[in-house]
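Quick one: the structure is below, and I'll ask about it shortly.
The complex appears here without one of its protein chains, the remainder shown in place.
Our next item is subunit A:
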Amino acid sequence: MRIIRTLANAATLLLFALPLQAAPQPDSDPLASPRWVDMQRMFFRDAEVVFDDRVRVSAPTTAEDALNVPVAIDLGSLQGVEEVLVFADFNPIVKALSYEPGQARANLAFRLKLQQSSPVRAAARTADGRWHVGGTWVNTTGGGCTLPSTGTGSPEWQQRLNEVSARRWPRIDGGTRLRLQIIHPMDTGLAAGIPVFHIDTLDIDTADGRRLMRILPSEPVSENPLFTLDIPPDVLGQGAIRVAGRDNNGNPIRAEIAP
């Protein structure tokens, strides 16, 4: 009898313990988005996915300008990140960009266009193949993706297309902040009569060829994109930073940013 009771107790304990042990299920999306299951199918297939508080997405709760919603990805103490995806569940083009941190920190800030209120999420893939997902809801009146860029209506961008403005700042920790902006309309192809036209590759390297970060922007990245990234101490030395990239029409982007 006693053995049976003990077994029963153990079973009860196991029953209660099990749900705590199990990996998060799709329906446990902390943002409670009805699109989450689709997102998981679209981006992660059979890979392991965990919601991870270390993956922080900073964005305004209510976006004042749907064409320029500021987003900062901060991966905090998460180590060994090989690739980061940023996407918005309810955008007509879901993926905003991806990036591969090299010797730069795995954080990145930029602005994106939102068509309607949506979760904005970052998913970071670590070396073990696991995806760590974090995010936040952003409310907006919308229209961000189907409006023409201001650039398409202005002759200025044609002369300045792919022109890079950039600057580096020394940080208190001895590292370097890099901000760079590229003149580009970043047209989504969703505004009537305006074909898709966006930067699709941006490689940021040290002068001696070490990769700091590769950024692969998609259509929802805002017009004239501005990226903010941080580089740890002792990576750059006195050398320049090299930027090389292109848009989907093959127009090259090139710049050197001296210290």
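Quick notes on this structure:
One rule holds for everything that comes next: a contact is a pair of C-beta atoms (placed from the backbone, for glycine too) under 8 Å apart; a residue touches a chain by one contact, two chains touch by 3 or more; residues count from 1.
The rule is short, and it goes like this: contacts and distances are computed from a predicted model.
Missing from the rendering is one chain, named in UniProt as "Quinoprotein relay system zinc metallohydrolase 1" (options: "Quinoprotein relay system zinc metallohydrolase 1", "C4-dicarboxylate ABC transporter permease", "Formate hydrogenlyase" or "Glycolate oxidase"). The chain omitted from view is touched by exactly one of A:35, A:130, A:160 or A:177, namely A:177. Touch with the chain that is not drawn comes from one residue among A:95, A:111 or A:125, which is A:111.
When you scan A:41, A:167 or A:254 for touch with the missing chain, the hit is A:167.
Remark: the omitted chain is touched by one listed residue; of A:30, A:60, A:92 or A:189 this is A:60.
Residues of subunit A in contact with the chain left out of this view: 58-60, 63-65, 68, 70-72, 109, 111, 141, 165-169, 177, 179-181, 226, 228.
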